[in-house]
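Removed: one protein chain of the complex. Kept in place: all other protein chains.
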Amino acid sequence: MLRFLTAGESHGPELVAIVEGVPSGFEIDPARINEDLARRQKGYGRGGRMAIERDEVQIVSGLRFGRSLGSPLTLVIENKDFKSWQKRMSIDPGDRGEAVPVTRPRPGHADLAGVLKYNLEDIRDVLERASARETAARVAVGALAKQILAPFGVEVLGYVVSIGPIESRTPDDIGMADMRRLSEQSQVRVLDAEAERAIIAEIDACKKTGDTLGGVVEVVAHGLPVGLGSHVQWDRKLDGRLAGALLSLQAAKGVEMGLGFRAAALRGSALHDEIGYD
Amino acid sequence: MLRFLTAGESHGPELVAIVEGVPSGFEIDPARINEDLARRQKGYGRGGRMAIERDEVQIVSGLRFGRSLGSPLTLVIENKDFKSWQKRMSIDPGDRGEAVPVTRPRPGHADLAGVLKYNLEDIRDVLERASARETAARVAVGALAKQILAPFGVEVLGYVVSIGPIESRTPDDIGMADMRRLSEQSQVRVLDAEAERAIIAEIDACKKTGDTLGGVVEVVAHGLPVGLGSHVQWDRKLDGRLAGALLSLQAAKGVEMGLGFRAAALRGSALHDEIGYD
Amino acid sequence: MLRFLTAGESHGPELVAIVEGVPSGFEIDPARINEDLARRQKGYGRGGRMAIERDEVQIVSGLRFGRSLGSPLTLVIENKDFKSWQKRMSIDPGDRGEAVPVTRPRPGHADLAGVLKYNLEDIRDVLERASARETAARVAVGALAKQILAPFGVEVLGYVVSIGPIESRTPDDIGMADMRRLSEQSQVRVLDAEAERAIIAEIDACKKTGDTLGGVVEVVAHGLPVGLGSHVQWDRKLDGRLAGALLSLQAAKGVEMGLGFRAAALRGSALHDEIGYD
Partner (left out) sequence: MLRFLTAGESHGPELVAIVEGVPSGFEIDPARINEDLARRQKGYGRGGRMAIERDEVQIVSGLRFGRSLGSPLTLVIENKDFKSWQKRMSIDPGDRGEAVPVTRPRPGHADLAGVLKYNLEDIRDVLERASARETAARVAVGALAKQILAPFGVEVLGYVVSIGPIESRTPDDIGMADMRRLSEQSQVRVLDAEAERAIIAEIDACKKTGDTLGGVVEVVAHGLPVGLGSHVQWDRKLDGRLAGALLSLQAAKGVEMGLGFRAAALRGSALHDEIGYD
């Protein structure tokens, strides 16, 4: 059973993940982890930091001559702008004077809950860890997991199905290869060129007025064996495990499996027709 | 930290839960657990079994003179129709001839995955445990948890917001007491009498044609302290923990926190206006 | 991965264990669990309660027609003298007047730590759960585990190597079958008839003066595959896992693996000679 912990502040020296339970003998290529880290940094209209830092993983344990040893892998992602934060994020008590405390909690963030729970005065002490930058470590762990699954023909990919009010159409009967190709080509990771243009216009409009946008992502896994998870105990149910992982992502606020809420809005017979089940 | 395991087959002698980590000194009243068990069995248009069996919890450990001891509580819910299943669900190898094997897996259930994963021949060996009847044990655990939270002023309740295509309106500025009262009065646990009539008509129509309906439930917790969960590690995030628990429920296919998917369909500014945040 | 929780007070209605993760398709015979429960109750010079109650397991989940289903097994052991404790161990607040509080903590027991930690007034609220009677549930879980291991040729047995100052000799080159036979024949579960006589005399002497005796047990597992546990992470080391389980037993105060402390008292070369390793 895989288990992992991540660590690291957004402007600290590095993000780290220890991944325990990786089986031995798997070929792990850091370059393929870097591809997913780069994908995480793409995105039309993203802020400046994403452009500056090109994340790169270093694997400092658990791997020898390109193969996993069975021992835990340590994935390290250096924060390339740590230089300019060294004093403000210093571990040295002598540098305390360098702090520029953040005192205004942002709504919808962990800021307020964090300072109250952990009895802290500078909101930076919370936001540095609560930041979505932490997901870089999780992307690396996920990219590692995909390399373990690949030899079994398991493939996982994600693409955007809506940004703000604009929905992107998923072409009928599209296969994994085309989904991958189209999403990679798109600046906003959609499968639908028309939607892409509308989304880009929407993003541009929002940038001008300082507005923000959310979106919805679809994740598809292909080639999985039957029987993942288990019906025998509440905490082993597959849907629960997946939903728990997905809603642990910063800013994620909803998750659906299969037809999701759509299934709740139809009679069973209509649903049956819609999905063409027979 | 509470942890619990449930056990028991749908037509076996009983459902059981061991709840570990309950603090000492809390007043636990089985009658209040039974109220929630009764609520679970209500529902306009439910099948016959629900009517026959009135679930009742027995607490056989961890409680003395009405107060928790700090030791694990065992919650037992007898299956009242076990008598008529005794032979078919017998633990005795000598009764194997009494089995009437189920061999046709139902789509959307654990049936097929279960027999393949556990190498079983009779689908009953899967469906007995995969059955939503198991949630009776979890309702009991939840009802117990509510009694631990009550002295701190924490209240949790749920009501129905849609069944099939019919949405129920939640009255503006409604408080917990009214939500509780209205949902308890409603045959379909909605807060909106008009929607109730429409839902009942829809259920009646579906019963006639043998059709089925899903629905959406809203759960509200009131009086919680700030700082539940934590931003520091992926598996301690509150949203993830809640979503993991909710999608572990049989037939649950989606979960939203706060505005959920609605928030993804609006610009930040529109969202801001909609929730009246200032 | 097996996990289990036990519950139940010593004079409550029953002891319970839920055992999660039992694979499907294993033949589980309650009679063989009862054999181990009976063995637990034997012992020259034991108190009266052991004689009165003959523990018997009931399996109320996870088993059908003699085979495990993959779902959690619930093992129930009724406390046969609950009748005479029903009022004093009642869950009903109305019976509080029936309590005869225990107020004098016994040294070396959980009594004092328990009432302080759990803020209780009647030591019975602690001792009922801290009691070694709880091991009946664990014996049942262990006996179940042995039935899962048996088809793979794994056998586990234990015998006494000393009681008080009297050591029992383990015959050279003795095999599992003889160890089992001799320990079963012995009233004090030793492999050495001479030591048995001396131990019985020592027990008789202690009974006369109201004194007590401890002892040392040796556990042997045979037929295990190579590679249990793992060197890769501190909490997966086999010795640590075994030691953790063994010292969780009430009154257990030491554990040795292999030569244990003996190995620390010899030079490597002497050790080498002693175990005849070449």
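Chains here go by letter, A, B and C, matching the order in which they are written, and residues are numbered from 1 within each.
One rule holds in what follows: contacts are C-beta pairs under 8 Å (C-beta built on N, C-alpha and C of every residue); 3 or more make two chains touch, one makes a residue touch a chain.
The model shown is predicted, which means the values in this text are computed figures rather than measured ones.
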Problem set entry | Candidates C:Glu121, C:Asp204 or C:Asp239 - the one touching the absent chain | C:Asp239
Problem set entry | Candidate in contact with the missing chain, chosen from C:Met176, C:Ile200 or C:Ala252 | C:Ala252
For this session: Considering the whole complex rather than only what is displayed, give the residues of chain C touching the chain that is not shown.
Result: 5-6, 107, 110, 112-114, 116-117, 126, 129-130, 134, 138, 162, 164-165, 206, 209, 211-216, 226-227, 230-235, 237, 239-249, 252-261, 263-269, 277
For this session: Can you list, in ascending order, the chain B residues touching the missing chain?
Result: 1, 20, 70-72, 230-233
Seminar exercise, completed: Missing-chain contacts on chain A, rising order, are 3-9, 12-16, 18, 20, 23-25, 27, 30, 59-67, 69-74, 89-93, 95-96, 99, 114, 117-120, 125-126, 128-129
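As a convention for this text, only the chains that are shown with their structure count from here on.
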For this session: Determine whether chain A and chain C, two copies of the same sequence, contact each other through the same residue numbers or different ones, counting it as same when over half of the numbers at the interface appear on both sides.
Result: same
Problem set entry | Chain ID, smallest distance between chain and overall C-alpha centroids | B
Exercise. Going by the average position of its CA atoms, which chain sits the greatest distance from chain A?
Worked result: C
Seminar exercise, completed: Averaging C-alpha coordinates per chain, one finds the centres of chain B and chain C separated by a number of Å equal to 37
Problem set entry | Whole-Å separation of chain centres (CA-atom averages), chain A against chain B | 30
For this session: Can you check how far apart chain A and chain C are, centre to centre, with Cα atoms defining each centre and the answer in Å?
Result: 47
For this session: Would you pick out the residues of chain B that each touch at least 2 other chains?
Result: 5-6, 114, 117, 126, 129
